[in-house]
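Please read the structure below before turning to the comments.
Every protein chain but one is kept in place in this view of the complex.
After this line comes chain A, so read on.
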Amino acid sequence: TSVIDHFNYDKSDDGKHTLIIAKGITNNEAILTKNVIEGPPVLFRGIAHKIGTVPLLTKILWAGETAYSYETKADQQVDQEPLVVGSKVMLVSALQARKNARVTFVGSIELFSDRFFDSPIQRTNSAESFTKSGNEDFAKDLTKWTFQEKGVLKVTSRNHHKENETEELEVYRIKDNIVYTIEISEYVNDHWQAFNGTDVQFEAIMLDPYIRKTLTPLPISPEQQARKYKAHIQLPDVYGVFTFKVNYKRSGYSYIEDSSVVAIRPFRHNEYPRYISAAYPYYTGAASMIVGFLLFSVIWFFNKENSKRAKKKMS
């Protein structure tokens, strides 16, 4: 079977309408650079495949609505349901497994051929034409991504500590204010440089996430190799063993799962509020007793009874 598209084939097709001009291209800039996405289209001659909905899969190149996958015998009709029809016809797609292994499925060997690299494009029944196909740049970007030279991230360091301190503790207290920082760098053009993502999120999880916060990227100087992301977080008032996790999974980039386990303890007996408004009467009672006792002692020492009254008492 081949991918057939009677509406989108190049002029130099051999009559089977299989040398098609791919219509759909991903706009994921982790896999393809902007030049390739917006540049001349890609020529393809080969077989189709279809992909499911697993988020590990990314579609990179797909056909138009009028394409389908079938045998190319001329005097026959399509009478069985083709494997895939329309924009579901995938020409190039990629899988990044959970440990960041990358596999790219390309249904055409000729896509990588010198002939296709140098071929101009002229769509039949259309004025659309390009002097050179986008195959060469597309192949460069695709192979870079597949061989882990593009869109690769790593965590260079991670730190958490209480506000105004520097020590990374293993036990925090409920309602503590902490500062969490993580540094992520990206491999671009054969060297590590600071990553530019803006949606890295921090999670505090104990079976379910209690807190999820987007970290703010800090500005960096050009020679720094990793970008620091920081967040100020108030720990929840639930105690237990928590995991501080940065789980960054985006299509096209390698997956980052950085976690550190931390215990959160409840208040100690002397960390509760010290003076309670409901206890004011008791405070005044005790103070009143003390003052009364001291006053009475002074009076007892230095009191001189009125002589009239004393005489009265004695008589």
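Please note the rule applied: a contact is a pair of C-beta atoms (placed from the backbone, for glycine too) under 8 Å apart; a residue touches a chain by one contact, two chains touch by 3 or more; residues count from 1.
Assume contacts and distances are computed from a predicted model.
Undergrad: As a check of understanding, state which of "Trafficking protein particle complex subunit 11", "Ribophorin II", "Immediate early response 5 like" or "General transcription factor IIH subunit 3" is the UniProt name of the chain not shown.
TA: The correct option from "Trafficking protein particle complex subunit 11", "Ribophorin II", "Immediate early response 5 like" or "General transcription factor IIH subunit 3" is "Ribophorin II", the UniProt name of the unshown chain.
Undergrad: Among A:N159, A:Q201 or A:Q224, which residue is in touch with the absent chain?
TA: Checking the options A:N159, A:Q201 or A:Q224, the one contacting the hidden chain is A:Q201.
Undergrad: Hey, which of A:E29, A:E65 or A:D176 is the one touching the hidden chain?
TA: A:E65
Undergrad: Just name the one of A:N125, A:T143, A:S157 or A:T216 that touches the chain not displayed here.
TA: A:N125
Undergrad: In the full complex, which bits of chain A touch the chain not displayed? Write them out.
TA: 4, 6-7, 15-17, 53-55, 65-66, 68, 70, 72, 74, 76-82, 85-88, 124-125, 175, 199, 201, 209-214, 234, 236-237, 249-251, 276-281, 284-285, 288, 290, 292-294, 297-299, 301-306, 309
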